[in-house]
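With one protein chain held back, the other chains of the complex are shown just where they sit.
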Amino acid sequence: MAKEIYSTYPMVKYLRKEALPTALCPGCGGGTVLNAFANAVDGLKLDPKDLVVVSGIGCSAWIASPYFLADTLHTTHGRAIAFATGVKVGLPDKKVVVISGDGDLASIGGNHLIHAARRNIDITVILVNNFIYGMTGGQVAPTTPFGAKTTTSPYRNIEHPLNISETVAAAGASYVARWTTAHVYQLIESIKKAIQVKGFSLVEVVSQCPVQFGRRNKMKEPAEMLRWFLKNSVPVSKAKNMSPEELEGKFVIGEFVNRQRPEFTEELNKLIDEVQEQFGLKEV
Amino acid sequence: MMYMKSAYEIRDKYLRKDMLPTIFCPGCGIGSVLQFTLRAIDDLGLNQDEIVWVSGIGCSSRVPGFVNFDGLHTTHGRALAFATGIKLTNPDLKIIAFMGDGDAAAIGGNHFIHAIRRNLDVTVILINNFTYGMTGGQVAPTALKGLRGTTAPYGQFENPFDIAGLAVAAGANYVARWSVFNYLQGINSIKKALSKEGFTLVEFLSPCPISFGRRNRMKTAPELLRWYQKITVPLAKAKKMPPEELEGKIVIGEFADRDRPGLVREYEAYKKRAKKMMGWEE
Amino acid sequence: MMQIRLAGIGGQGVVLAGVILGEAAAIEGLNVLQTQDYSSASRGGHSIADVIISKEPIYDVMVTRADVLVALHQLGYDTVKDELREDGLLIIDTDLVKPDREYVGAPFTRIAEETTGLALTVNMVALGYLVAKTGVVKKESVEEAIRRRVPKGTEEINIKAFMAGYEEGLK
Amino acid sequence: MRYPFPVGKSDFIQGDEAIARAAILAGCRFYAGYPITPASEIFEAMALYMPLVDGVSIQMEDEIASIAAIIGASWAGAKAMTATSGPGFSLMMENLGYAIMTETPIVVVDVQRGGPSTGQPTLAAQGDIMQAIWGTHGDHMLIVLSPSTVQEAFDFTIRAFNLAEKYRTPVVLLTDAEIAHMRERVYIPSPEEIELVERKLPASEEEAKLPFGDPHGDGVPPMPIFGRGYRTYVTGLTHDERGRPRTVDAEVHEKLITRIFRKILDHKDEIISYEEFMLDDADVAIVSTGIVSRSAIRAVKILRERGVKAGMVKINTIWPFDFDYIEQLAERVGKIYVPEMNLGQLYHLVKEGANGKAEVELIAKIGGEVHTPMEIVERVVG
Partner (left out) sequence: MIIRGDEPEQLRLLRKLYKPGNYFMQGNEAVAYGALFAGCRFYAGYPITPSSEIAETMARELPKLGGYYLQMEDEIGSIAAMVGASWTGFKVMTATAGPGFSLMQENLGYAVMTETPLVLVDVQRSGPSTGQATKGAQGDFFQARWGTHGDHPIVAVSPISGQDAFWETIRAFNIAEKLRTPVVVLFDGVLAHTRELIKIPDVDEVEITYRKLPQNEEEAKLPFGDPHGDGVPPMPLFGHGYFTHVTGSTHKENGLRDVYTPEVHDRLVRRLHRKIEQNRHVYEKYEEHFTDDAEILVVSWGVTARPALGAVLKAREEGIKAGLFVPKTVHPFPGERMRELGKKARVILVPEMNLGQMILEVQRYVNDDVILRGVNKIGGVPLTVEEILREIRGVA
């Protein structure tokens, strides 16, 4: 049965069949993200041999690890971007993509996220934001909406969520966009753009976790969560004219920045060239 | 005209005499910022015994050793995480985190943005000197392009952090940046910061002639101050400038001044809510 | 074997003087080991440079008992004076150090200012004096070491300071 | 004082839950954590209980911040705890050293899982024994406890707080995924039944001025906590008795570090705890700790039935380790077996202790399952 589905799914060529089925729960947004990523790769006609996918720890880290058929580096919690930095410097001609979750990339790994954005290293980060630590049992995340219930904020969350896209844009990324799993086509297009942009690119995907998040917040069904996303999504252009109070609890979607800034590995290699020149080390 | 206490009066009142002299080099800006901070405390009439100074590792982080307050000199980059424990356990204490740029924005960058997100009630006085002074002048993530350090002997090629900008994006209640020669604005900003709840940040561009200046053809503090004058742009003016012109400049001024409830107040409400939900309290 | 200790405060170039002395010994093919000790303060704290020079292999990785102590500042002197051998040689900047034992020396900082106009060449003056007094290395080796170790463009001024100290030491 | 769980009676709960309840009863009022399997249930229980007892439970951005926050809370006067598992424990190593150096009472629970690295998150192991002892840099001393049942998880947590407070030191409670998730009947005493130790506070201005001195001669200085006007300065740098950094003075360093060792080693007799079973006439001894001890006891009984004079020791305090006791044991028995869920860690300690006086053999098992009693029996009878 499962085998048949895989044989009719056009993106299956990008997957490690021996690793399927994935460990994601039914209704998880991770599948949508994996599908969107595969479609973006397909749309760009990227050879997976030119891809390295890096992830950290957590459900979203498992989206591509090991299911996406490329070189895949599944690392320690929070450190995926730092590992990816080494990979990118070592393989400047390859596309390096990090796919991981909000807790992984923005909580424990927040520092690597902002520093990679500052360096503007040519890595694409697909950050799956489901507001929760799914794998460990539904603990509060730095992205959990104010007032939401989790196992470690049983009396409702008192902290405000980190605006990941806004913070990464402020830190200096070349490309930043946010979509939800209810905006699949925009998401695919955004991932395509992000992969092509020279510099640090972030695509934040607001995604549903019906089991750990929805269940505790009166949205047991994935469809309910998708409806919630659609209802509360506000395009960037519109958000600009809204007050912070009006924006509380909304998902601002769209492209935050798309700009050209000096890229890290390019600058690094340029520097090496200059130094070799300066010391007369270039072969004549 | 307000009566200004002399530097000696301030020193006598607030410094640990047995710890002097400080470890700071001649021309270092940390002493000035410390003066500003102590003046702000004095002007506000804050109780010395209700303030805890917290710091990490680095030149700036040695400050809590020289002031006569409770002080926690912690590990590199982690001061704000330590502060979280102190503040939530004893909310009556006011916390001043005295940090350097490497400490707060390099190794401690994550604690920095998350403390801001939580709106932890703490005032961060941040010394930004573009370098790791104590370990010998390595380049810091705040260093502008082209600046030199012992680990960037051919000039920094990375993009710099705008710490104040990052703090605004992460949601801090009060954010200001000055250079050490803006002393009046600096003291006023610290006073404002100390008077607000939630996360407040005052960043100072501060000269490090020995580890930084020497390697960037600015051997003395006056040279560095002149350079600051050249590269800093007041916020009002910066708003009218196109991004290209602002390349290589640093904007100074007040960037955020808002009043989101602080973590302490939120947690107090949380405890009440918990008891209510459990039926322990009406 | 000769164990030499140079002591001053941060900013006096004590460590550089130690390095140059060590380099000079290295140039002569002697066994040499050089270490330093300083406080966390980049400037103003004590600063010590140790040099052990020997024809035999060196097994200790620190100065255990100094044969020669060169003190350029009272703080440096006070920090390490007890570790100078009783019959050891004490060399001081006579303007800046008030010793409590027998010594030789000269106003090194003053000589530096007078010779080069730069007080910070005091380390070279003291080094010259030390080399003249002890003969632990040849002055030519030190000149070569200075050329290798000081910032480009400052070689001559440093050698000038070194020679001034050397001459003073021969008196 | 009202408790959010029944006290003075038995309950059927998981090891993680038992640790949380014990912490509340021990007076812990600050918890900072970060989600990690298999320790998350401790955090979840603390999140549920803490606000109700006017305590704080906060989720930090990572494990480094969690241990930092509890150290801060301890200096502000609270009993504080965090819980984690291997990967998080690795991240805590730097600040664990800070707590040792600044003599900050805290309790760190490490719920061991299969490692190295991410390994087997849901399965039990005893692979962090040596890490708990040696994981941070520099010469250091701390206390490590290891429970073998859910009841012990409860009891040892209270003991961990008491030892931490009494000796002004971090205490590591080394448990594992098996005990963490196992449910057993546990007697939860009422507060009157629990003997609690509180840290010494300065009795005078004089004492307050020496936060790292030794005014009572027991090596444990009173702790002048923040906010009481003592103006204490605390640093991870080498410091003198008053807390002033003294980073280049060898004697100051030696004095400080040897006192930190002494305050624990001089009270070894009180800190060290082990239990013997059927050892009186034994010529084969099994030495084990934690969850494996349960199989070891069964193994001893089976061995006795088969006529082998076996006995065992259950090590409750892993560090400081009683090398002398093991040496005496080695003199009494011909052979010591050390079953453990790793490839040899407690084994090394036992071997050092035995000092060549008895043969020491490791019975290693990894992969997540506890030794069966028969696996131990078969190794002993060959």
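We just call them A, B, C and D in the order they show up, numbering each chain from 1.
Here is the rule we use: a contact is a pair of C-beta atoms (placed from the backbone, for glycine too) under 8 Å apart; a residue touches a chain by one contact, two chains touch by 3 or more.
Because the structure is predicted, anything quoted here is derived from the model rather than measured.
Student: If the full complex is used, which shown chains touch the chain that is missing here?
Tutor: A, B, C, D
Student: Identify the residue among C:12, C:34 or C:123 that touches the chain left out of the display.
Tutor: C:34
Student: Just the residue numbers, please: which parts of subunit A touch the chain that's not shown?
Tutor: The missing chain touches subunit A at positions 16, 18-19, 48-49, 52, 54, 65-66, 69-76, 79, 82-91, 94, 111-112, 115, 268, 271-272, 275-276, 279, 281, 283.
Student: With the missing chain put back, which residues of subunit B would touch it? List them for me.
Tutor: Missing-chain contacts on subunit B: residues 57, 75-77, 102, 106-107, 109, 132, 134-136, 138-139, 141, 150-154.
Student: In the full complex, which bits of subunit C touch the chain not displayed? Write them out.
Tutor: 19, 22-23, 26, 31-38, 40, 59-62, 64
The working rule: only the chains that are shown with their structure count from here on.
Student: By count of C-beta pairs in contact, what is the leading chain pair?
Tutor: B-D
Student: Measuring from CA centroids, which chain ends up nearest the centre of the complete protein set?
Tutor: Central chain is B.
Student: Quick check: how many Å separate the C-alpha centres of subunit A and subunit D?
Tutor: 39
Student: If you average the CA atoms of subunit A and of subunit C, how far apart do the two points sit, in angstrom?
Tutor: The answer is 59 Å.
Student: Just the number, please: Cα centre separation of subunit A and subunit B in whole Å.
Tutor: Computed from C-alpha means, the inter-chain centre distance equals 32 Å.
Student: Got the subunit D residues that touch at least 2 other chains?
Tutor: Residues 51, 61-62, 245 of subunit D each touch two or more of the other chains.
Student: Please set out, as single numbers or ranges, the residues of subunit B touching at least two other chains.
Tutor: Counting only residues that touch two or more other chains, subunit B contributes 62, 110, 114, 267, 270, 273-274.
Student: What residues on subunit A touch subunit D, complex-wise?
Tutor: Within the complex, subunit A touches subunit D at residues 57, 76-78, 103, 107-108, 110, 133, 135-137, 139-140, 142, 151-155.
Student: Quick one: which bits of subunit B touch subunit D in the complex? Just the residue numbers, please.
Tutor: 16, 18-19, 48-50, 52, 54, 62, 64-65, 68-75, 78, 81-90, 92-93, 110-111, 114, 267, 270-271, 273-275, 278, 280
Student: Which positions of subunit D touch subunit B when the two form their complex?
Tutor: 2, 4, 29-30, 32, 51-52, 54, 56, 58, 60-62, 64-66, 68-78, 80, 94-95, 98, 226-237, 244-245
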